[in-house]
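The following block contains the structure, expressed as C-alpha cells.
What you see is the complex with one protein chain gone and the rest in place.
Labels run A and B following the written order; every chain starts at residue 1.
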Amino acid sequence: MSGYNKIINQSGTGAEKKTKGHWWMTVAPLYGFTILFVALPILYLIILSFLTRAQTWGVVNQFTLENYARIVKPVYLNTFKESFQLAILTTITTLLVGYPFGYFMARLPRKQKSFMMLLVVIPFWTSALMRMYGWIIIFRSNGILDKILMGLKITEKPLKLLYSYPAVLVGMIYSLLPFMILSVYSSTDKMDWSLVEAARDLGATRLKAFLTVTVKMTLPGILSGIVLVFIPSMGLFFIADILGGGKVMLVGNLIQNQLQSGRDWPFAAALSVVLMIFTSIMIWLYRKLSGVKDLEGLL
Amino acid sequence: MSEIILELDGIKKCFDETDVLKGISLSIEKGEFITFLGASGCGKTTTLRIIAGLEQPDEGHVRLNGRDVTDLEPNKRNVNTVFQNYALFPHMDVYSNVAYGLKLKKVEKREIARRVEEMLELVQLSGYEKRMPSELSGGQRQRVAIARAVINNPQVLLLDEPLGALDLQLRRQMQVELKRIQKSLGITFIYITHDQEEALNMSDRIVVMREGRFQQIGTPNQVYYHPRTSYVARFVGTANIITGRLEEIREGIAWIAVEGKGEICALAEEGQLPWLTPGQEVHVAVRGENMTLHREPGKGLRLPVIEKSFAGGMLRISLDGGELGELISSRQGIDSSFGPGDLVTVSWEPDQGVFVDLEEADERIQ
Partner (left out) sequence: MKKGRIRCSAIYQAVLLALMYLPIVVVVVYSFHASKSTIRWQGWSLDWYRKLAGNRGLLEALKNSLILAGLSSGAAGVIGTLGAVGMARVNWKSKGAVEYISTLPIMIPEIILGMVFMAFFAAMGLPFGMVTLVLGHTSFCIPYVFMMVKSSLVGLDKSLGEAAKDLGASEVRVFFDITLPLIMPAVLSGMLLAFAMSLDDVVISIFVTGARTNTLPIRIYTQLKSGVTPEINALCTIMLAVTFVIVGLSRMLGKKAPARG
C-alpha cells in the first residue's frame, strides 16, 4: 500500500499547480499580519539598537555602535552573568525535579495518565501573578513558611525569605517546571518500551538500560524542556520584581528599567537583540541536536 | 451497444521525475465493467485519478462522451469515485453523506429524500439513515460510499480498490453485490484492484498494467488462458515461464527443446505462425495446476524435487529448474509420493503451454 500512499502524497503537489487559484486569499491575512506586526517591528528593533539616544527624550537617527559597546561594561555584563546563572540553575533544577515526574507520568495506566495531565495543566492555566502572590503569602516575614518552621522549632526567628535570591529561584522553578514535565512526558510517552526490554534482555542492568536507552530516547524531550525553560527564564522580569523586590537584577529587569525609567530605548533595543540572538542560537542548537522541527510538548 | 463513453488518448504523467504513466490509450464502452489490474505502483490509481479529474495529465486527453474534459475540475465532470478508504464524511450521518451530491446540485428536498431512500434500498441499507459512519461496519461503509457516488447518476463510476479493506468472505459477497448493482443501473464501472481473482470474477474486460503501461487488454478468458507476456502469465494466476529453442511445429503443436532438461510442447496458434521460426528462442508459460509429474522418464522435463508444501488444500511441489529457476507445480489433494531429491518428469497437454513475450526484470513481481 505504500505505493498508493506515495501517489496520494505526490498528487498533492501535482494538483496544486492547477488548483492554486484563490488559495492566496486564505494565507493573505497571516502573511500580512506576520510581516506588518512581527517581522517589521523586529526589524525596527534591530535598527533602533544602532541609533543614538537623544539628549532629552526620544531617538536621533544617527548610526552608532555605542549601545552594543555599553553592554560589555562590567555593570551590565554582570547582569547578564547573573541572569545566566539563575537561568542555568533554574534549568538544571527543573530537569532534575521534572524528569522523574514526566517519566513516571508516562508510565501510568491510560486513565490515570490523562487525569495526571489535567492536574499538571491546571496550575499552568491559572494566572501566573496569582501564583506569585501565593508565594508572597508563604514567604512573607512571619508568613506561613516561617510559622511552620518556627512551629517545628527548626528556626527561631523569621527567615525573611521574601525579597531574596532563593525566593526568585523558587518562583522561577515553580513557573517553568510544567514546561519540563510536559516535554519529558510527551517524549517518554512516545517511546518504544520494547527497546528497554531488549536492552534488559541483553543483560543490561536496570540503571544501565535507563542510561543507555531511555535517556537517549527521551533526549528530544529533555532538550526541548531545556529550551522551553531556559529562554523564558531570562525574560521573566516580573518574578524577579515581585519576589526579589528589586534585589535581583536580570536582563529582563535591565531592559524594563532602561525603557521605563532610563528611557534609553536604543540601549534597551541592543540588550533585546543580544537576548534574541541567544534565543535563536538555542533554538537552532535544539533543532540541530534533536532533529525535530517543532519543540516537543509545545502543544 | 458499442457506444464509446470514455476515451484515454496518449496519457502521460510524471511525478518528481518518475514516469508514472508512459502514454496509455484506451476506449471504454458504455455499460462496461472494466478492471485495471496491477501491482501497487503500476499507475492504476493515477489513471483513475486522472479520469476523475483529481489529477491532470502532463500529456494526452481524456474524452467523456466525445467531449474533451482533460482540464475540467472534478466537480464539473459527470464521473464519481468510490475511494479506497471510502472517504465517508465522518461528521455527517449516512443520509447526509448520500444526499451530499444532490444537495450541491440544489435538487429539491423531497426529491433528495426519495432518491436517497431508493439508493439505500439498492445497497440494502434501508433504515440506516441516522447512523454515523463510525457506527457502521466495513462492508456497510462500503455500501454507503457506493450509494453516495451512484446517486448522482454518473456516466462512469470509478472504484479504487473498494474491497481492499474487507476480509475475504465479505469481499466475495461484495463482489457479487457490486456486479448486481452495476447490472441493475447499467453504469460503466472502472474498477481498480491488485487482486487477480477479483478481476477475473467481475470484469467484462481486464487491463493488466505494469510500470505505467498496458500489458494486455482482454476478456478474463483471454487474459487468463492466453497471456501475452510472461508478466501477465505470472501475475494472473501465477504461471511458470520456461525458455527453450523452437524445434518444429506439427499439426498446430510446437515442440521446444530445453537444453539438458528435455523437450516441451506449446500451442502454436494461427496468428503466431508467421513469427515462429525453428531455432529461435521462445518462452512458454505453463500454469502449475496443469503440470503432470511422473516418476518414469518420458517426454517432458526431467527435474529434481526441492520440496513440497501444503497451502489451502493444494499441494505445491517445487522443482529445481537450473537456469530456468524454480518451477512450481500445484495440484488438489495432499497426498503425493514425491519427496525432496526425487527425479521427476514434468509434462502437460499441448494446449496448456502458451507462448509469451518475456518481460525483463520479471522476478521482482514474484
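The working rule: contacts are C-beta pairs under 8 Å (C-beta built on N, C-alpha and C of every residue); 3 or more make two chains touch, one makes a residue touch a chain.
Keep in mind that this is a model prediction, so the values were computed, not measured.
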item	value
Identified contact with the non-displayed chain, of A:L77, A:I137 or A:L289	A:I137
Contact with the hidden chain (one of A:N67, A:Q256 or A:S290)	A:Q256
Missing-chain contacts mapped onto subunit A	8, 12-13, 16, 19-27, 29-31, 33-35, 37-42, 44-45, 48, 97, 100-101, 104-105, 107, 114, 116-138, 140, 142-144, 174, 177-179, 182, 228, 231-232, 234-238, 241-242, 252, 255-256, 259, 265, 268-269, 272, 275-276, 279, 283, 294-295, 297-299
Interface with the unshown chain - residue positions in subunit B	52-54, 73-75, 79-81, 83-85, 87, 89-91, 100-101, 104-105, 148-149, 152
